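Every protein chain except one is present and positioned as in the full complex.
Every chain is named by a letter (A, B and C) in the order it is written, and numbering of its residues begins at 1.
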């Protein structure tokens, strides 16, 4: 059974380690924050200028001066800190933020990612994505395996204008967990009751499949 | 009569204009702050991280956390602000500080200045001087006309390692006020009862002398 | 103390002319100089180049200037959530230069700091790198980005003093301190203006030397773009 968006987030939360600084992109990545085990300390950075982001505010407590990079109203945790955009990207570019989780429209087998532009159709801009993917040591993509037309978003080569080169390390989709290796995509895990065959059929790129592929554990 | 150090500072103070941000170097330049007319507002920047520097503290009120670039204990004025060294040099390099007054060992007729090193003898380092002279729109040198050996510090060409090129705009010495022009040093003013002849004799570089040279006014 | 206070919003924006380059602080609608933008939208000033991370929404922020077609070119990192913007861009009426957000921030800071250019890894291998110098450092390719400056920078702070010193609140800080550095004339509007000496010199975010004019804004709407809440327990 394919995962829903919350389950994708839940699976990604397993990748987080104690004492990590993490930047979560808009969409599915934002949901990751809901699944952090209490046993580990994580601080969330948002590139518009906050470290130590907390949950959404209670109704009536929204502050227009306190938003995340998705422009959503947020709160801060004890120990939080606020700063300007140059300092924020110093944290990102300088690799002080250790993990970036973001969405994508396409990922290629060399780790290229496209997520900012559909020529002639959609040009919202890259926001902080280009800085994030060019910098973070570890980049995990959270996305659906296929687009609305049912086409694979996991490709031999990106067809859309790319956001960054050779940067994605791992992908978690509704169907599978994939690792980007020097030889291409390696299938690590499959969603509960989703077969390797189904994943292969939904994937335009080749998959390296070694031995038994276990189901994701939650 | 040649000026003393305080009089050099007093003459330089006349160059300051209302609403100017000024950086004063160590030595004679520091004394300039004592001669600002009450009618104009000036803010002093010190490159170790303070804008709005005030006078020395009263005895017993010295604060080790409040010093100027000469490492002297200071106070701050209302409206002062403290910042890090990168921000400080952003002010300097970005030409937000409008006037720099500093000492020199030599000045050449093309505006080159040497004030940081005597090879084999004295190597204290350039501190902020190289950033200051490479950046400020207006640079005034405050110094004695000759060195302790009686040799001119105003030269056709610097003999010591230089601090910056083509940067000095004006020089105020114990004998004269000189302007650095495209054609060399121009004599603007002479110290009270110091003759043009005395100035010429004390100067290794050529001087452009046009018409009557008036005495400095205090 | 050098006094930066201007008496009216008209005086605050005086000197802005058609064809100029101007910067506007803020991220989304958070921390935007509402009063300066509103005043600009009343003037017959056109063909402006605007440097701002975002482009407002249809009826607020920079959207007001877009509605009147006062802006010829936008230099931004993210311009979604604005239908009129999208229409002008896709029709070719509006020129748009999209820049990675971190490069935009750093380019403004560089502009204010006398650093004409710097290398960054952001955008290497993408459209953004086209025509730009590429150089490897420690085996990693970087591109050369140049400084940004502007004829005017409009920024918004929570508190300011008469010397032009500014303190921001929350994530409304964002691009404001960087653009304040990069404006030939920087105009700061604040929610609260106090006499010089009232702010703790240790706690000022933008030193007054970067600000040429300061004014207390008449009123602030401070619109929220995405109101997200959790249920009261």
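Everything that follows uses one rule, which is that a contact is a pair of C-beta atoms (placed from the backbone, for glycine too) under 8 Å apart; a residue touches a chain by one contact, two chains touch by 3 or more.
Bear in mind that the values here come from a model prediction, so they are computed numbers and not experimental data.
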For the chain not depicted, the shown chains it touches: A, B, C
Touch criterion as defined above, residue of B:88, B:138, B:173 or B:203 at the omitted chain: B:88
Which residue of C:26, C:63, C:100 or C:121 touches the chain not shown here: C:121
Among A:41, A:61 or A:151, residue touching the chain not depicted: A:41
From B:48, B:98 or B:159, residue that would touch the chain that is not displayed: B:48
Interface residues of chain C (partner: the chain not displayed): 106, 110, 113-121, 135, 137-138, 142, 146, 167-170, 173, 202-203
Missing-partner contacts on chain A, residue numbers: 19, 21, 41-43, 45, 50-52, 76-83, 86-87, 89-97, 135
Absent-chain interface as seen on chain B, which is shown: 46-50, 55-74, 82-86, 88-89, 92-93, 112, 117, 120, 123-131, 134-135, 161-165
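Definition applied: only the chains that are shown with their structure count from here on.
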Third chains touching both chain C and chain B: none
Chain whose Cα mean lies nearest the overall Cα mean: C
Inter-chain centre distance, chain B versus chain C - centres from mean C-alpha coordinates, in Å: 36
Separation of mean Cα positions, chain B and chain A [Å, integer]: 56
Distance from chain C to chain A - Cα centre to Cα centre, in angstrom: 28
Multi-chain contact sites of chain A, meaning residues that touch two or more partners: none
Residues of chain C engaged with two or more neighbouring chains: 109
